[in-house]
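As you look at this complex, bear in mind that one protein chain is not there, while each of the others sits in place.
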Amino acid sequence: MKSIIKYFKDIFSGLRSLVKGMAVTGHYFTHPKEIITQQYPENRDTLKMFERFRGEVVLLHDENNEHKCTGCSACEVACPNGTIEIIPKRIEVDGRKVKAIDQFVYHLQMCTMCGLCIPACPTDAIVMANTFEHAVFDRSKLTKILNKPGSKIMDGIK
Amino acid sequence: MEEVTQELESKEYFINMGPQHPSTHGVLRLVLSLDGEIIKKVEPHLGYIHRSIEKMCEHDSYQQIVHLTDRMDYLSCHINNEAVCLAVEQALQLEVPDRVKVIRTIIDELTRLSSHQLWWGVMGMDLGAITTFLYGFRDREIITDIFEETCGARLTMNYNIPGGLFFDIHPNFQKRTKDFITYFRKKLPEYDTLLTNNVIFMQRMKGIGKLSKEDAISYGVTGPTGRASGFSCDVRKQHPYMAYDKVNFKEVLGTEGDCLARYKCRIAEMWESMSIIEQLIDNIPEGPVKVPTKAVIKLPKGEWYQKVETARGEFGVYIISEGQRSPYRLKFRSPGFSNLSALDHMARGCKIADLVAIMSTLDLVIPDIDR
Amino acid sequence: MHNEGIQKFILDRVPEAECVEGTQFLQVTIPSEKILPLASELKSNEATSFDFLFCLTGVDWPAHMEVVYHLKSTQHQHQLVLKAKINSRENPEVATVCHIWRTAELHEREAYELFGIKFLNHPDLRRLLLPDDWEGWPMRKDYDDPINMIAY
Partner (left out) sequence: MNWLYDFSYLTGGIHNSLSEHFEPSTVTLIEMILAGVAFMILFAILGLVLVYAERKVSAFFQQRLGPMRVGKWGTAQTLADVIKLLMKEPLMNKNADSFLFNLAPYIIMIAAFMAMAALPFAKGLHALDFDIGILYVSAVSSLGVIGILLAGWSSDNKYSLIGAMRSGAQIISYELSVGLSLLTIVVLTGSLQFSTIIESQANGWWIFKGHISAVIAFIIFLIASTAETNRGPFDLAEAESELTAGFHTEYSGLKFAFFFLAEFANMFIVSAIGATVFLGGWMPFHIGGWVGFNNIMDYIPPIFWFFGKVSFIIFLMMWFRWTFPRLRIDQLLTLEWKYLLPVNLMNILIMAFLALMGWHF
């Protein structure tokens, strides 16, 4: 007899647990306001990344097309993946030959966004930008030269 | 008569589960010997995403090693980072400020929460309840947003450096975390109604994949998986690091050692994690967030072993230094690797459907196993 | 049991053991051929009962090989680092401990494939992480891989 009672009890408690579970999903079905989907390309204008988000390395330029990079290669050493390549050149300043950058090559395809290059820079020349739409159709486009053409080093940065 | 019985005997056959399979969560390949649907033997074949992180570490500086650990157990990346940082700090005999300790602990627990949320969702999906996956991710999204705001990335955060943190927490961090805890305290009971109390789920979990305490110790199964078998292996309790000696929390221990015990252990751990965060979030002491270190860290000659408790179990870093800027030998003891070794023992005699349940309660992360 | 006790325990059984008191653990180096009796003794003896092997790895030193066992007792909560010193780098061999601690099975396979340390009597000693036809032992210091060279 006991086993028969248990048999029916099992059925009822089982059915009850199922109905309770359905109540949870049913709640969300009837509350479409709680939908969390974001319609990405449509909300592009309102979408704002957090300011600390690490998207890619950029070399800051001011309005005079001047940057702060001295070409010291500290970031190149700090980078774990060989993402940054500094190609230096010698320029003449006040009659002395000084090291400066010719090209600041940045391989985005190898970058893991670890951010180790940023604190390594002694002159705060590079920062992590918030951009995240990096997709391109050709791998070679991911190799970027960060210093703008014709740019030169800011005065007083050593 | 003899012949007839011979013919009726079933033949074992092999089936390749993976490397591409929905429930191996990555590229794990299991070679199953089956008799009908009954599993006779499970043989894991690893290494599909072996990246030889240990070898790379022998050439990297200690700051660079930290970011590699993100890529191992990507669901508890902050805790992995911390293990390397702690080992280096221990070797250099650096005492990090209290603020760092508390912040690291809070983010550790948030990481654990987010990992368990993902596990819960994926576990439901493995058992066929796809909706849980979305609910798990919905709640995890809030934590990843918190991480993104403070650490600058959602998954591979790299927020730790030897000697402290990359930068201070974001001003919104405390408020957001508190909001999340109030929100999640309401949502976690929903997890129970949806899955834990479900009769089908109970049937699928109860008594499946039993692992006794002795076997758990012998196989080196740690984390919630080991604790569900009654193996008290919580590193946070036994070898407290950071601020874990200052907070009150319970080490969740199960007795059964089956899938249900492992499941309940993780759910209970989520409650514990929330209580730890609540104890700390209002008491973050003021102070600096890093101790200055040399640009090139050179550890003295010697060897250090640092263990931490990740969401999957005991994660260990074994550094042998010869006084160079890179370690002479560095070994990561990953929890998933040891946990996986018990899979064959647990799955024998079960059905294919049970194997899926066992694997999801083991909570394997393949990069963690392959390294 | 304290470190002194463990040290004495081991020295009683393996007199040639070298014990170093490290910053964290007691580190004991013993010749590789002594590992099997000592390991089973450490596991089965009530006083030590090291039942939890939480890390097993190989180390390649310039003159010799080493297998490092990190042991812990869940009963007494004491820990120990056991190092088996293998003098031959060309053909390193050491007895397996995977019937004492079952977790050693996978760890030993890993150590075998990365360092080429042969674990005698291991039930299934094959390559684990790398492809089966991989040549060489990649974690050895003298391993030269011109194709997948680390860019540095």
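Chains: A, B and C, in written order; residue numbering restarts at 1 for each.
Quick note on the criterion: a contact is a pair of C-beta atoms (placed from the backbone, for glycine too) under 8 Å apart; a residue touches a chain by one contact, two chains touch by 3 or more.
Fair warning: this is a prediction, and the values are worked out from it, not measured in the lab.
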Inset, instruction - Using the whole complex, pick out the displayed chains that touch the missing one. - result: A, B
Legend entry - Absent-chain contact - pick from B:T131, B:T144 or B:S275: B:T131
Inset, instruction - Among B:E12, B:E37 or B:D179, choose the residue that contacts the chain missing from this document, as touch is defined above. - result: B:E37
Legend entry - Contacting the left-out chain in the complete assembly, out of A:L18, A:V98 or A:L142: A:L18
Legend entry - Among B:I284, B:V356 or B:I369, the residue in touch with the chain that has been omitted: B:V356
Legend entry - Residue numbers in subunit A that touch the chain omitted from display: 11, 18, 21-22, 24-26, 28-29, 32, 34-37, 39
Inset, instruction - Write the list of subunit B residues that the hidden chain touches. - result: 13, 15, 21-23, 37, 124-131, 134-135, 138, 194-195, 198, 200-201, 203-204, 351-354, 356
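Here is the rule we go by: only the chains that are shown with their structure count from here on.
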Legend entry - Whole-Å separation of chain centres (CA-atom averages), subunit B against subunit C: 25
Legend entry - Chain centre separation in whole Å, for subunit C relative to subunit A (CA means): 41
Inset, instruction - Could you list which residues of subunit B touch at least two other chains? - result: none
Legend entry - subunit A, residues touching no fewer than two other chains: none
Inset, instruction - Spell out the part of subunit B that touches subunit A in their complex, as residue ranges. - result: 60, 63-64, 67-68, 70-71, 131, 138, 141, 145, 148-153, 156, 158, 166-167, 170, 190, 193-195, 197-200, 295
Legend entry - Interface residues, subunit C side, partner subunit B - complex: 22-25, 27, 51-55, 57, 59-60, 68, 70, 74, 77, 81, 101-103, 105-107, 110, 114, 128-131, 138-139, 150, 152
Inset, instruction - Report the residues of subunit B in contact with subunit C in the complex, numbered from low to high. - result: 46-47, 50, 52, 54-56, 59, 90, 215, 217-222, 231-233, 238, 302-305, 307, 314, 316, 318, 320, 328-329, 331, 333, 337-338, 340-342, 345, 370-371
